[in-house]
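A single protein chain has been omitted from the complex, and every remaining protein chain is retained in its original position.
All chains are identified by letter, namely A, B and C, in their written order; residue positions are counted from 1 within each chain.
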């Protein structure tokens, strides 16, 4: 066995720097302990005080999120949040990033991201019922991007499909900004009854502490530190883990069975920083202490040191505290599933984390120092200069455009094109409760033996946040909620995954801080508290940072599943309307739009976003929801990337119907804004046959406008007339082929 | 000259091999109880043309490094055989 | 005696190997244009104990026939090495 460096060597050779600790932090640790930390202790501190575990850059700002609500059963701070959906039922959900591992080993990196988020949810006592993922990659003309993208998707599919949880939604954006720093954010939703709620508390002096699940190996040591390192390619390569969804499936069943016995005191998944963070956090929440003997931890490899065992990030493991004398129940249940459950220590009341190897004390650290006293930084934020150089957005790009050609090209832009190439690799139907599969605004999942269903969506637009951090943050929340109301569901709560560049740059930190304020305001206004989330910084390579990319995962509730509305236009139903803020169906130019990026790539980041108003957004969403609940809607579809024309095309393609739209606008030269502008807060609706009168009655009670657009047709023609002149005339089948085939044509 | 490279790709020692563990269990339950370990990897036969053996070797290494394996979690070894028509 | 069997499992000649053709394409696009064919199979290393080499050989064959390969579509070959501590 290699000799571990001594306390003095660590200090004299500044070895702690390699662990990711600064001189300052190391000095603080020495002062706090009143002595020099040994090798294991230095390792434990370094992961607990890493950005990934301590949230040292973000903690202060995350407090501004609204987290309260009458339906919130568990807010941020646990493995996942929980909301009440009535009838003694609750849903638990959370989103998490696995960006850095994916950049190095896309298949396993993405797969283990899914595995981690599933564990977060079932530790709460919930049975996972749905997965979503939000992805960002470079552009598909790069072979490296195609490699990362295809392997990440395959890894996500591998894990979710094998474990038997349907992957029902997500989003994918391709932009050169993400070429070196792809983003993989995975979200999991679980279902439970109120009495099944479990938490990560290590309480009750003398209670046994168990490691359950997979054996511990040397994989992923220092993964947490690595997640915070600036150059993922330079970091320790051993930090990549391999996922075993089969093991996780067994672990899931065993844990739920164990929690159902009522003998579990606390349970927590071992994610980043493995045994170290799970034990410290569980003790911290309960205000207790722990003593753990690492020689009892079942290991996959021989000769593992306490340091390695404490820092291993081997997957598919949990830490469980049982009631005193009840550990045999855990052993029995786990044995049935072919798994190990091993007592490795006890709960104490001395507030310290004591790690022994047999009799020898390997580390002894105050839990408060590891968790509560972790550094909280007040990073400087400076408004980036580019924000003040943005111009007022143009309303027109071409003097004599071929708008039909533009639409066909736009629907074939990979970011806008159908993501079928992705989600047909996911088992979207297992559990036989998926009522709306991927391809619509939000997925809808039925609640077994109930009239209820939940709707869910993951959304974010980094370019918007880049162009206007505060407004962009609010718009991400608004879009997620709009996707939910388009199904007829009422938005309930939010999980977030905040992906940013290097927080040490004041301009990046400004983006972070401002966008949090924007998201907070929107969550407040829309009544959707944040119940869980995750932060990923240092998405930066060679000085280039990603767009600030907060992703919002939202869950909403449909009381009557049969009332659900889909985005496909339907034959034999009524007219199509544009639901928009009063007097503002069209406004503010092409800033931030996919159309601008396609036509004038060099100017894509030169213009301001269209204005956004939260009150107007709320009015539009309330109107949509009221119409859905009144049974007036045959279809509803949110207008987002690509604007009105793309949204109309999508609803036609999904319903296999034609369309004849005729609109009068003034002034005449705002055609492109009307067709392709990305003004927020707009929803396309198709009214049910014979319900137009009801629509008008209801509409007048909301402060919104209903602009009649036209009617669905039995033909293959997609026809838009503006001011009595044909603006777009395409075959629906041509739009469909362009939209559906685009990503596949890059990938084959 | 025509060559066939026989390439064996395995997971690095320290990397978890879930397939291998599952197969060990299955072999035990089939009463092959003397089996202590199984590692499962990929086997590839690549037929190609190169001017001489040295170039051939270098090419196979490059194929492995660039495409056929991921050095983050896998290692490989290969043998080379000349094929005469 | 301790042995390691190195087992190569490949699809039968008559069974199409779509993975192999995909890898050929990928290699071509990485400008390894001299590659004419790739076959992809599995490689397994089984560590086990047996009294002598002959028994060891027989055991490996049985493991392959019973579990490690599917005779409908696959064939295998193996080499055996004795391991001394």
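Please note the rule applied: a contact is a pair of C-beta atoms (placed from the backbone, for glycine too) under 8 Å apart; a residue touches a chain by one contact, two chains touch by 3 or more.
We take it that contacts and distances are computed from a predicted model.
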item	value
Undepicted complex member, UniProt protein name, chosen from "Phosphoribosylformylglycinamidine synthase subunit PurQ", "Condensin subunit ScpB", "2-oxoisovalerate dehydrogenase subunit beta" or "Segregation and condensation protein A"	"Phosphoribosylformylglycinamidine synthase subunit PurQ"
Shown chains that the omitted chain touches within the full complex	A, B, C
Candidates A:163, A:330 or A:728 - the one touching the absent chain	A:163
Sole contact to the chain not displayed, among A:435, A:475, A:628 or A:657	A:435
Absent-chain contact - pick from A:105, A:219 or A:244	A:244
Touching residues (missing chain, whole complex) on chain C	11, 14-16, 18-19, 22, 67-68, 70, 72-73
Missing-partner contacts on chain A, residue numbers	154, 157-158, 161-164, 244-247, 249-250, 337-338, 423-432, 434-435, 446, 561-562
Chain B, residues in touch with the chain not shown (by the definition above)	18-19, 22-23, 25-26, 29-30, 40
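Basically, only the chains that are shown with their structure count from here on.
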item	value
Separation of mean Cα positions, chain B and chain A [Å, integer]	37
Centre-to-centre distance between chain C and chain B (centres being mean Cα positions), rounded to whole Å	9
For chain A paired with chain C, centre-to-centre distance based on mean C-alpha positions, whole Å	41
Multi-chain contact residues (two or more partners), chain B	none
Touching two or more other chains - residues of chain A	none
Parts of chain C lying in touch with chain B, wherever the complex brings them together	6, 8-10, 23, 26-27, 30, 32, 34-50, 59, 62-63, 66-68
Touching residues on chain A, where the partner in the complex is chain B	104-105, 108, 214, 217-219, 237-238, 240-242, 244, 246-247, 300-301, 314-315, 338
Residues of chain B touching chain A in the complex	11, 14-18, 22, 25, 70-73
